[in-house]
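Following: one structure in structure tokens, then a few remarks.
The complex appears here minus one protein chain, its other protein chains still in place.
The chains carry the letters A and B, assigned in the order they are written, with residues numbered from 1 in each.
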Amino acid sequence: MTIDKEISPADSRVGVAPSDAADADGPASAVPGPASPIEFRLDSGSGVPTYLQLVQQVEHALRLGYLKPGDQLPKVRDVVASLAINPNTVLKAYRELETKGLAAGRPGQGTFIQATLNHVALPELTELRRSLLGWLATADATGLDEDGMVALFTSALRGFRERRGAASGDSESVA
Amino acid sequence: MNVIEAIGLGKRYGSTWALRGCALAIPAGHVAALVGPNGAGKTTLLNLAVGLTAPTEGMVTVFDGWPAGSPAALDGIAFVAQDAPLYRNLSVADMLHLTRNLNRRFDQGYAEARLGQLGIPMGRRAGNLSGGQQAQLALTLALARRPRLLVLDEPMAMLDPLARHDFMAAVMAAVADGGVSVVLSSHVLAELERVADYLVLITSGSVQVAGEVDDLLACHRVLTGPAAEAGSYAQRLDVVNARRGGAQVHLLVRTNGRSGSAPPGWEEHPVSLEELALAYLREPGAAALPGPSRARAVEPAEVTNWQR
Partner (left out) sequence: MAALTTARPGQDAGLRPLPWRRMTWVTWRQHRLALAGVIALLSVAAAYLLITGLQMHQAYGAVSACRPAGSGICQQAASNFLGTYAPGVGVTLGVLQVIPALIGAFVGAPLLAREFETGTFRFTWTQGFGRVRWAVAKLAPLAVAVAVAGGAFTLLVSWYLQPVFGAGDDDGPLYPTRFDFLGVALAAWILAAFAIGVLAGVLVRRVIPAMFATLAAWAGLAFVTGIFLRQHYEAPLVTSSPNIPASAWVISQGWFRGGNAASLEMIDHTLRPVDVQAVTPDLFQPGPATPANFGDPVRYLIQHGYTQLTIYQPASRFWPFQWIEGGWLLALSLLLIAATVWLVRRRATQ
């Protein structure tokens, strides 16, 4: 998956970054800033780690057009106040999005979308679809039912994700 | 810096040891969950850490060396005990006034704004508030002190689900604002999974598991495979807990971060915090503790298999 993005200096943050927290000076501002276009939700029964759910929701929002480059992601403090999750989780998700090049943090202001998910070109999509249909036919021939196909695919996808995560030098083992 | 450090900590009531040989080093900047069955010693440990009671043996210090209960410790730690004790005959405004008088720092504006947002009237007597409101008031008073460490003892035991959510949201917002570490205890792990990034599991008066949640989850896996093969692999694998059916067995193992360690034909699954905690609770002899060095610098947790 290729990504369009403007050249901008990588803004790597480690640990708890106060720059993304609410106003650095003085008490809460009387006038709330413009709200982010999206709002996060949590599916505690899904088994997917929280930070990953947030990443996926941002990517999903980008795909569906709720988010465009330049939009601000919800402030860490607001996410935490509405979902009651650890702020480090939100920071982890935003770091992941930065690593993917989808977002960038501006000190004192927040995290902003800076790229879109590039659509895979149509010929490649068609080719992928054809090979997938072939696989489905083979699976059906061996006697696997639909649920079995989904389970197999999900498990393989998880393994694929983990191997890719491990290969990219797992940055999550140490806070 | 460690917000709470305990060395050989023990507390005896009469002839019963509520806590014994407890060693702990909770780092700052975390939300640490203290989990264990009822009577395991969580409240005793917290009481020792905030200076309400004195150890029978060993010692506990806060903020890198200050004795628990010393003026520096009292100044930096805000404690909300179980059932959020308040003076029931005082009004909410009086409770604010009282807390302000008894502490060096008190953010009156924050407290009033927060109570206003929660819809808690300043003139009502604390005893006439609902359980959820009392807990929120106690939390507000604690946070308004701008502590370095917030200690909560089973804060949500008496709260309904909405009140629980609001309570934890407030605590997390305070953490997001910066500067506060949190230690909270509960015997219900599920509600702590989303908020905790450091876990301490206490069973029968001693620490069984202690470490960062990310490290613990990265170091453990569930391997699912044929029950017949379980025995042959149990030696090689560092098994914490096994659950078996007739043909299938789930082994919860320590992998020290290596993935892909599943034997051929076996499946490997990541582990949830609840599953991990339950596994250790079922195996009192197993432990996952950080190495002997004091965790000042951040380092991966060394996991030792300490069979008692």
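Please note the rule applied: contacts are C-beta pairs under 8 Å (C-beta built on N, C-alpha and C of every residue); 3 or more make two chains touch, one makes a residue touch a chain.
Since the structure is predicted, the reported quantities are computational estimates derived from the model, not experimental observations.
Peer 1: Please identify which residue in B:42, B:146, B:194 or B:220 touches the non-displayed chain.
Peer 2: B:146
Peer 1: Pick from B:85, B:231 or B:285: which residue touches the chain that isn't shown?
Peer 2: Counting the whole complex, the residue in contact with the absent chain is B:85.
Peer 1: Tell me which of B:97, B:165 or B:269 is the one touching the absent chain.
Peer 2: B:97
Peer 1: Using the touch rule from the top, list residues of chain B that touch the missing partner.
Peer 2: Contacting residues on chain B, toward the hidden partner: 13, 47, 50-54, 71-72, 74-79, 81, 83, 85-88, 90, 94, 97-99, 101-105, 107, 109-110, 113-114, 117, 138, 143, 145-146, 148, 170, 173-174, 177-179.
The working rule: only the chains that are shown with their structure count from here on.
Peer 1: Using CA atom averages as chain centres, what separation in Å is found between chain A and chain B?
Peer 2: Result: the chain centres lie 28 Å from each other.
Peer 1: Quick check on the complex: what are the chain B residues that touch chain A?
Peer 2: 29, 31, 109-110, 113, 165, 168-170, 172-173, 175-178, 193-197, 212, 214-215, 218, 257, 259-260, 267, 270, 272, 298-300
Peer 1: Could you please specify the touching residues of chain A with respect to chain B in the complex?
Peer 2: Residue list for chain A touching chain B: 15-16, 18, 21-22, 27-28, 42, 44, 47, 50, 76-77, 80-90, 155, 162-163, 166, 170, 172-175.
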